[in-house]
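Removed: one protein chain of the complex. Kept in place: all other protein chains.
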Amino acid sequence: MNEDRKKALQSLKTAKGQLEGIIKMIEDERYCIDISNQILASQSLLKKANLIILQRHLNHCVKEACKSNDSDEKIEEINKILEKILSK
Amino acid sequence: MNEDRKKALQSLKTAKGQLEGIIKMIEDERYCIDISNQILASQSLLKKANLIILQRHLNHCVKEACKSNDSDEKIEEINKILEKILSK
Amino acid sequence: MNEDRKKALQSLKTAKGQLEGIIKMIEDERYCIDISNQILASQSLLKKANLIILQRHLNHCVKEACKSNDSDEKIEEINKILEKILSK
Partner (left out) sequence: MNEDRKKALQSLKTAKGQLEGIIKMIEDERYCIDISNQILASQSLLKKANLIILQRHLNHCVKEACKSNDSDEKIEEINKILEKILSK
C-alpha cells in the first residue's frame, strides 16, 4: 500500500474511533455541544482523507491515463466528484 | 433517550458502518473514486446527525436557558459552533 | 451602524469588487483556474460577513429576546439558517 493510502487509512481509523466515542457520548446523554464539536472534528478527518485519496488519484491514475491517451473517463469521474463536493 | 438523539444515533451508527467499509476498501486496494464517493456519503450522514443534535439543543437547552434568564453562556456556545461550521 | 455591521459591510463591498473583477476576467477570456481561485476568495469573504452578521444577531437580538421571554421565534430562525448552512 502506498504512503498516501496509509495516511488516508490512518485518518479514517482515527475518525472511526471518534465516531465510536460520539456514539457512546449520545448513549451516555452527554452535552449536545460537546457531541457537536466531536462530529465536526471527525468531519475534518474525513475531508483530509478524501483530499489525500483524490490527490493521489489525480497524480497517478489520471496522469497515467493521460499518458496512455485514455483520460476521458477519468476526467469525467473527477467532474462528478467535484459536482458532489461543490454542491455540499 | 429522546427521538432526536435516537435519529442522530442511527445516522452515526450508519456512518460508522460506512467507515468500516471504507477502511476495508482501502486495505483491499479498491478504486480511489469509489472510496471518495463513500467518504462523501458518510460526511453527509455526519452533517445530518450534527444538525439534529444542534437543532435539538436550540429547541430545548437554549430555550430553557432563555426562560430561566440564563442564556448568555448557551448563546456563546452556539456562536463558537457556528464559527467552526462557517470556517469549514 | 454598529461596528459588526460595518465590518460585514466592508467584507461584502470587497467581495462585490472581486465579483466585478471576476466578471471582467471571464469577459477577457482569462484562464479558468485564475477565475476559480478568485471565486473561492470571494466565497470566503461572504462566509466571513455572514458569520459576523449571525454572531451579532445571536449576541444582541436573540439575547434580548431571551431576556424579554420572547425567544421562540428567534431560535426557530437560527434553526432554519443552521439547516441551510449545514446542508450546503
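Per-chain residue numbering starts at 1, and chain names A, B and C are given in the order in which the chains are listed.
We adopt the following convention: contacts are C-beta pairs under 8 Å (C-beta built on N, C-alpha and C of every residue); 3 or more make two chains touch, one makes a residue touch a chain.
These numbers were taken from a predicted model, which means no experiment stands behind them.
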item: Displayed chains contacting the withheld chain; value: A, C
item: Hidden partner interface residues of chain C, rising order; value: 1, 5, 8-9, 12-13, 15-16, 19-20, 22-23, 26-27, 29, 32-33, 35-37, 39-40, 42-44, 46-47, 49-50, 53-54, 56-57, 61, 77, 81, 84-85, 88
item: Residue numbers in chain A that touch the chain omitted from display; value: 47, 50-51, 54-55, 58-59, 62-63, 65-67, 69, 71-72, 75, 78-79, 82-83, 85-87
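Simple rule for what comes next: only the chains that are shown with their structure count from here on.
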item: Distance between the centres, which are taken as Cα means, of chain C and chain A, whole angstrom; value: 27
item: Between chain B and chain A, distance of the C-alpha-averaged centres to the nearest whole Å; value: 16
item: Chain centre separation in whole Å, for chain C relative to chain B (CA means); value: 22
item: Where chain B touches two or more other chains, by residue; value: 47, 50, 54, 85
